[in-house]
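As you look at this complex, bear in mind that one protein chain is not there, while each of the others sits in place.
On to chain A.
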Amino acid sequence: MQHDDLIWQVIKNNHCSYMCKITTGSFCRNVYNVTGICNRSSCPLANSRYATIRDHDGVFYLYMKTIERAHKPNELWERVKLPRNYEKAIETIDKHLEFWPKLLIHKIKQRLTKMTQCRIRMRKLELKVREKIMTVPRKEKKREARREEKAEKAAVLDKSIETELLERLKKGVYGDIYNYPVEAYNNILEMEGLQPTAVEEEEEEEEAEIEYVEGYDGLEEEEDMEDFDGFMNDEGLMGNDEGGMYEDDEEADPLEQQIAKKLRPSYGSKSQKTDSHYSVKKPNRKGRVIIEVEEEGEPKQKTLLLN
């Protein structure tokens, strides 16, 4: 015989394995529970006449249990498939649970409503693009972090960037923006006899070359991505080009050094300056370069005259 009250009295005080208590209340984890709350009226164990709605693969089923089958736990729950249409499902419920307590019918209908809403939402979400959360094992994360640190130390970044820039400078990618490296033309000074070409022609060539060299070298420079092992430095060419120019340096060495010194502070402070400052400096610098060359030209001419 079924003694609902007795059952309830036994299990209500923490003796039910489906009960879980949290701060806000106690809940029932039993799958056949209509509301999900641990209550005298909602407990499927303590009510011999009970019904629920459960969903299987998007199809809703109405489960019913009556006291006549209480001794046959195998066939306890009777299952009825509910139609997809919400209104029709309500009618089906009314038909099956016609003479059942009103409270239970009400709760079942509420549950049906909630479940249909959930189903609609799930189907909408399936169509949308969602981000999938993947977990990465902690071991891998740590390993990656370790390797990254070591790689950063192995790549001495500042040094490698500086060497790359200096290589580009030596290759002549920057054209005539900077003074040529001094040791390069120290070497060249000692090399084969330099032809004293007319300095003025050299000046014009230099100015004309600025535009040409920049554009062309920009292309070249962007295409190479790794260090060139077998790049041939055209020292002969460089020597000829600069020969005329730097002949002056031999004679006007102190003058050139003075000019270099003048330039140095402006270079040094450049990095700290802001945009506006820099833009102001820019036309001056260009003007300065031209002035330099002319000054160098003068002593040369003077010496020629004297000779």
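Note that contacts are C-beta pairs under 8 Å (C-beta built on N, C-alpha and C of every residue); 3 or more make two chains touch, one makes a residue touch a chain; residues count from 1.
Assume contacts and distances are computed from a predicted model.
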{"item": "The complex's invisible chain, by UniProt name, from \"SERTA domain-containing protein\", \"Brix domain-containing protein\", \"Origin of replication complex subunit 4\" or \"Cardiotrophin-like cytokine factor 1\"", "value": "\"Brix domain-containing protein\""}
{"item": "Candidates A:E68, A:E98 or A:D158 - the one touching the absent chain", "value": "A:D158"}
{"item": "Touching residues (missing chain, whole complex) on chain A", "value": "128-129, 131, 140, 143-145, 147-148, 150-152, 154-155, 157-158, 160-162, 164-166, 169, 173-175, 177-179, 181-183, 186-187, 190, 214-215, 218-219, 221-223, 225-230, 260, 264, 267-268, 270-272, 274-275, 278, 282"}
